[in-house]
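For this depiction, one protein chain was excluded, whereas all remaining protein chains were kept in their positions.
And then chain A:
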């Protein structure tokens, strides 16, 4: 895969390589499997490498620009952008808070439930043997 990437891209020496290793996928086509996903991630990675980002701030600004374009907010007036951003941000904050509060409890209960079904069986077989 390294060879494929270099076919597209001349790596900038001063780029903040570390920040790009854990990137969200911005473009994800219909996948043909797990291998296909990883190859597409690399392709997307290499595509945005061509952009020559000088620092992290520029990269984040470009990500925000992509968010504006994809949601269509780009065409709206600034106050409308603020309204949408605040609604979206508060919705996401609520989701995160709820998941922080409730997900561990639900996961623990689910594990107890399933271990109760499967974990109980060996004991009963032992008693029968005895």
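As a convention for this text, a residue touches a chain if its C-beta (ideal position, glycine included) is under 8 Å from a C-beta of that chain, and two chains touch if they have at least 3 such contacts; residues count from 1.
By our rule, contacts and distances are computed from a predicted model.
Enquirer: For the complex's missing chain, which UniProt name, "Beta-adaptin-like protein", "serine C-palmitoyltransferase", "pyruvate dehydrogenase (acetyl-transferring)" or "GDP-L-fucose synthase"?
Expert: Answer from the record: the omitted chain is "serine C-palmitoyltransferase".
Enquirer: Could you tell which one of A:56, A:69 or A:92 touches the chain left off the display?
Expert: With A:56, A:69 or A:92 as choices, the missing chain is touched by A:69.
Enquirer: Against the chain that's been left off, what residues of chain A make contact? List them.
Expert: 3-4, 7, 26-30, 32, 36, 39-40, 43, 47-48, 50-51, 62, 65-66, 68-77, 80, 84
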